[in-house]
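All protein chains of the complex are present and in place, except for one that has been dropped.
Going in written order, the chains are labelled A, B and C, and every chain counts its residues from 1.
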């Protein structure tokens, strides 16, 4: 069983030796990750621009979490139904969705709330995904409720003969909600332990509130100390390789043992909380910069080649944005779609009063 | 600081030697406790009888918890306001109230829901106390919400220059609710730790649900392991002396350090959950029997004298019951009292429709 | 005749045998108790959850998203108020996801007064329930309807809130379910014995197909003198009063048992009002922001000129809770005498 004591991994891995974790992971994988990180970052920066430019309203998203979220996405057994992994995500999970193969243009559509928004038909905020093909259940703006719903897919998978698992993802401040407790309690029931990867991305903030003012526990992963059967670990989520290795271990543990695992990843919050707080760049560690440094210094990539990734992704995004600008807004009558699965009964009140 | 590892104290203390914990506590104190335990037990048995005899309806109460609850009550700094201890209790706390000086007749009044019921004017179930003179805040039938309200009196006392503390009391199954989490989180905030004695009485059951099917933690007190500054301990709540000593330690720790303490007491549930499950005697350890055995075997009391306590308490209860039977039920218009603190406005709708 | 708890139990048995229900859970729902009202006794797929309503609704929602048809219980509706946000998520998930995620789940919970339940075993919930837009809401008043609505609730691809009137769970109806054995036989077959139950297994009777469509009210007593629209605990009371009025030659009152609150059967209600021109809405929730007031508003909107007299509401009094002392409970909550008085006034009102 993995260590119960949180392990603070260092972002500065020694680049020498064949045991170098970057080299072990290998250039091909790292470049794949890098490309997805860049795509996710540029997507978020575009969304911010749209919010500021009147091309949509509220923005909230996950720039700064790519080094953790992309590796997480790449560990997912992607597909539909209980034999594939379920994802209960939140509004900072864009890089997970991109790693799974999400199309940036669809996020732009949700940002502009056009009729083609495939996640909510122009109803919900940006980065609120719902993708049944990949078991991404509807993201809700309500903090921490995903920890309660994760119990359900966890039960379904605990019953099934499968190695598929449930992943739930949320923030540090949200762990004060009772839903976090519910998830811990239900995942550790002796009669039916649940195969859930309980992730907390700790960016040190809940909007304007500092982590250290509210948390009496040393690490959020220390909640695992209550349960002898649940490992808990804290890692540096700004480092791709620490993230990758921790996720390797956690996924493997859960797939095999059908028991929960609590993983806390410390990440940056690069543009503050949301557009409400300005969405300006904050001087915190940038995981993509860090990865690029590590790649170049090890000779795993050339700076030039990395720059080209940025350019290509930006160009693709430009094109997507141009297209979305042409797309119509949803028609007002569409609000009556999807109220019920079997359609709106003719006598349902629809006038908004007399 | 007290041990973080739960300590299972034994009910069978060796009676010899001057270090005998019973002798250390002394006959006077033990006999005081015994009398209060008997009073509480007889009260509950009378309430059960009333429920079965149509002299009231639903019964729920705390027979079996006297060895823990009476010592708890005797540790309370009793009075009104932030310089006295606050109590956030639940429906099994009768022995705490008796230890503080509650009158058995008042519980009979609430059972029969007569106009003289001082706790709720005939509105609430029996054993739902509300005694501002002693800082016993209104007991609600909603499981675990007292753990959320305890935060508030805890904050008031953390701000005040006082050694007074807040005590919250509830059951094992209820610890699955988010309110338990809220209490742990708020009590351990680094910027304002709260002087709360967080009690969980573990009787092994939530109605018909066995503890061991739902709890992945070894002891409920293990939740303290999350917080380096909060002690946690599990004790045998059927034993007066174990209870007394653990409470001594916990109260002293909180009064002095102004920090929370998590105390789990294992107790019997002597008449099952409530009248809904029959309220018949269950063959579990009886803490009064145990105390009497310990008293007599040590020569701290004579069996005869103990029997007289039962007889005297029973007689007092008979008289009280006779009196309550004479008392009138509340008049229907009284339901309009206390809706608002400043009285019902004349145009408030009171017809129950057209 | 089955009582309502037995009827629900048999419907859930059908659900786990034939309709794909694999999880039936909640506080004390599994063995040995089988629910505080025995509605889940003897089922194969029932189990005890932690004491955590938020987790219960969350688990149901996750199970629905995973392709299941879970039936979750909140032990009393009085204890659902810490999880309204979870119910909202269940209700709005299909719409929020642009139709991507269906939510086939049933949340059942005992509602209403009438069991000397005091402040926290007497709550009604219609007002909040009818505002969980996207949620279907049903509330049977007879065992047969309880059975039939549970079958439809399980089959529904929408989340269904299934309100069980506390006061009626042990009452029997007048209709038999197809193939239902007599009372004594049924009891011996499916009621758990007192004492040790570890080896007990129910014998389930073979019932014929039976279901009650969601969204359809029932005219439990036909009439043309006035319309009474009700549901749940108040439905048998209204029926009883209507029968006595008829027997006494005092008027033929049409009683509509709504059975479904959302989407409600406006066709049935409006057709009756059109016929009678007099209408009383009866339910036991408090009178401020009451679901019956919505129906009155709609009646006034759409049928103002069909009304012979003003439409009326009979509901609970707006106290902060329902008091234990019986005279207080009977004062706060509508009782038979109140229904008699209200219908009497409705009939007597000069047109």
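One rule holds for everything that comes next: a residue touches a chain if its C-beta (ideal position, glycine included) is under 8 Å from a C-beta of that chain, and two chains touch if they have at least 3 such contacts.
All values reported here derive from a predicted model rather than from experimental measurement.
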| item | value |
| --- | --- |
| Displayed chains contacted by the hidden chain, counting the whole assembly | A, B, C |
| Contact with the hidden chain (one of C:172, C:297 or C:341) | C:297 |
| Listed residues B:19, B:322 or B:347, member touching the removed chain | B:347 |
| Among A:50, A:76 or A:176, residue touching the chain not depicted | A:176 |
| Missing-partner contacts on chain C, residue numbers | 54, 79, 81-86, 88, 91-92, 94-96, 119, 126-128, 130-131, 133-134, 262, 286-294, 296-297, 300-301, 304, 310-313, 318-321 |
| Those residues of chain B which, in the complete complex, touch the missing chain | 81-82, 86, 88, 117-121, 123-124, 128, 130-132, 137-138, 140, 142, 145, 147-157, 159, 166, 178-179, 182-183, 185-186, 189, 191, 337-342, 345, 347-349, 354 |
| Residues from chain A at the interface with the omitted partner, ascending | 57-58, 113-114, 120-125, 140-144, 173-174, 176-178, 206-209, 213-214, 276, 329-330, 332, 334-336, 339, 348-354 |
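Operating definition for what follows: only the chains that are shown with their structure count from here on.
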| item | value |
| --- | --- |
| Centroid spacing, where centroids are CA-atom means, of chain B and chain C in whole angstrom | 36 |
| Geometric centre distance via CA averages, chain C-chain A, whole Å | 40 |
| Multi-partner residues of chain C (at least 2 other chains) | 49-50, 52, 54-55 |
| Overlap residues in chain A, where contacts from two or more other chains coincide | 178-179, 182, 185, 189, 191 |
